[in-house]
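For chain A:
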Amino acid sequence: MDWQTLRDVVLQFVAITVAFTVVLLIVAYTVLAERRVLGLIQGRLGPNRVGFGGSLQPFADLLKFILKEDIVPDKSTRFVYFLAPVIATMAALMTMIVYPFGPEVNLPFLQRTTQLVIARFDVALLYVLGVTSVGVYGIALAGWSSNNKYSLMGGLRSSAQMISYELSLGLALIGVILQSGTLDLYRIVELQSRWHGCGWFILWLQPLGFFIYLMSAIAETNRVPFDLPEAETELVAGFHTEYSAMKFALFFLAEYINMFTVSMLATTLFLGGWNVPFAEDLFGRGTLLFALVSVIGFLVKICFFLFLYIWLRGTLPRFRFDQLMNFGWKFLLPLALVNIFITATLIFLNVL
Partner candidate 1 sequence: MLALLFILFAGIAIGSAIAVVAQRNPLYSAISLIGVFISLACLYVMLAAPFLAAVQVIVYAGAIMVLVVFVIMLLNVEQEERRTRLSFLVPAAVGLAALLIAEVTFILYWVQVSPVTPAGNVSDTGLTASIGTGLFTTYLLPFEITSILLLMAIVGAMTLARRTAELPPGARVVPGAQVLALNIIDPTVPLDDTTAIEAHTTVEVAKILGIPDDHDPARRD
Partner candidate 2 sequence: MTPELSWYLAVSAVLFTIGVAGVVIKRNVIAMFMCIELMLNAVNLTFVAFASFFQDVTGQLFVFIVMTVAAAEAAVGLGIIIAIFRNRETLDVDEASILKL
């Protein structure tokens, strides 16, 4: 192994560590933002004591989770009980590496051109789908290993919901794949930079696909209005009833990281990724300023989606489980198939 590959491998590790830290910070502040925005929607203030305006609240929560007593149910299967939150969090974090968060930038001090993505490979979109499929195990195994029939029911319901909506999620993405002709996320974002950065897929090409994707994504991440399996007024707390302290914090974290991941995927595929309209004309291709503006634009779009999630949580009631499954199988799945059909027809007729 020569120094070149060693340096590349070390750089990858550094990039992954930086991405991991950034994601954890953003997710921690998403939790805080959710509590404040929900408070504003519900006519009260959220947590605003710790730090200026509540900005140190996530760290206080983290300290609480670390110091809480760790209760393990007596007759649970120990190995699976400890494995389940690890699987959930790992699957949530592993999708982070394929999203491009900026254009190609010429670093002047290093004399090289680097693409702002951690791992660029050909089947990136399938990789994301695969890793989210593996994330179902965290929930199913958590429900089973708690040795609690309410947890089991909640875990089975939650995983049945997740695998049902994975189908319409995948099918909604096929419209985008047909459109761009590639599974490579970097290339998909590049293709959306036509027309001075306004060629976002949602606007011109895939409004129906975006709608289906959004519904499926909200159901995938078990958020309101699809959060019956884990709502506190339903089956106790669903699959994470018997989890306390740090393991519960891992599940909580996994849910918010999933939210973040899904928002990133929606931004990348439908909202143009790092494309800010007219930014390329203003700043020039490959400059550091253009890259900075693009990264900030990317983060703004992700924050818009996170705000949408929080807004939905504060506004809508939740579906009953049979209504949820009906919606997934009898409405979203045929609609996704219709979307593929329409997209394929329009491409065939050279309209798109």
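Here is how the candidates were picked: all candidates are chains of the complex that A comes from, given by their letters.
Keep in mind that, in the parts below, contacts are C-beta pairs under 8 Å (C-beta built on N, C-alpha and C of every residue); 3 or more make two chains touch, one makes a residue touch a chain; residues count from 1.
Here the structure is a predicted model, which means the values were calculated and not measured.
Checked against 1 or 2, the single candidate touching chain A in this complex is 1.
Those residues of chain A that touch candidate 1 in the shared complex are 1, 5, 77, 79-80, 83, 121-123, 126-127, 129-131, 133-134, 136-137, 140-141, 143-144, 152, 156, 159-160, 163, 166, 182-183.
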